[in-house]
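Quick one: this structure, given as structure tokens, is what I'll be asking you about.
As you look at this complex, bear in mind that one protein chain is not there, while each of the others sits in place.
Coming up: chain A.
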Amino acid sequence: MYDNPDLARTTVTRDIKIAAHGCQVFYGDTHAIKDVDIDIEDKTVTAFIGPSGCGKSTFLRCLNRMNDTIDICRVVGDIRLDGEDIYDKRVDPVQLRAKVGMVFQKPNPFPKSIYDNVAYGPRIHGLARGKADLDEIVESSLRRAAIWEEVKDRLDAPGTGLSGGQQQRLCIARAVATEPEVLLMDEPCSALDPIATAQVEELIDELRSQYSVVIVTHSMQQAARVSQKTAFFHLGSLVEYGETGHIFTNPTDPRTESYITGRIG
């Protein structure tokens, strides 16, 4: 079923980065997320898996309040980042999104140069002290996204002219450049070929040393390869959440077992 379950993964408990309790999401009259409780750990890759339409992307978008941009969407419940309620009235969603970065399913570079794409976040948040500082941020972000060698000679070329895999790594560099604490990835490899997917997965593993990474994926092999913790969603509910090795080899819920063995979904 999966190529490397890695049962011997360390299972030390890390700090809780995001804690959600009793989270409900409604799209108009549709109850999309039902009473989800989850603690996402720091410096960990957490995978959300589940069949299409089970609400994993919706829940992911709750974590940086991207659902605010959808008029009919309503979020109820308690989601805390470092113990602070992110849906509190005093919280500025713009500030929150700078702390909780997001990479989307389809690569979406801005129609600007590669340099300007990466410099976008640092510029609007005033993270660079000057041109030299900005250059450094851009270079280190591109290096961390494992794309620096490919683009260093054409930073002025438009980001839209790169290949799909390069575009997605550029988007990751762009997200990394704002120095977020959490990185949300919504099916980041679904538009990529296997080679680009392998590059992005390797990158996700490296990012784990600094960030808490949450990744939504349709590929169970991918979840098994890159994540330490896995959450299985079904019909808007969180069915099971635990160590990735445990979920894939010894699921407690029969629905989880049916899904990972390919019987539902």
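In this text, a residue touches a chain if its C-beta (ideal position, glycine included) is under 8 Å from a C-beta of that chain, and two chains touch if they have at least 3 such contacts; residues count from 1.
Following the convention adopted for this analysis, contacts and distances are computed from a predicted model.
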Among "Spore germination protein", "Phosphate transport system permease protein", "Exodeoxyribonuclease 7 small subunit" or "Chemotaxis protein CheX", the UniProt name of the subunit that does not appear here: "Phosphate transport system permease protein"
Selected from A:Arg14, A:Lys43 or A:Lys112 as touching the chain missing from the view: A:Lys112
Among A:Gly121, A:Gly165 or A:Pro188, residue touching the chain not depicted: A:Gly121
Contact residue for the chain not shown (choose from A:Asp29, A:Asp71 or A:Asp88): A:Asp71
Contacting the left-out chain in the complete assembly, out of A:Arg174, A:Arg208 or A:Arg255: A:Arg174
Chain not shown, touching residues in chain A: 64, 66, 69, 71, 94-99, 101-102, 104, 106, 108-112, 120-121, 124-125, 160, 171, 174-175, 178
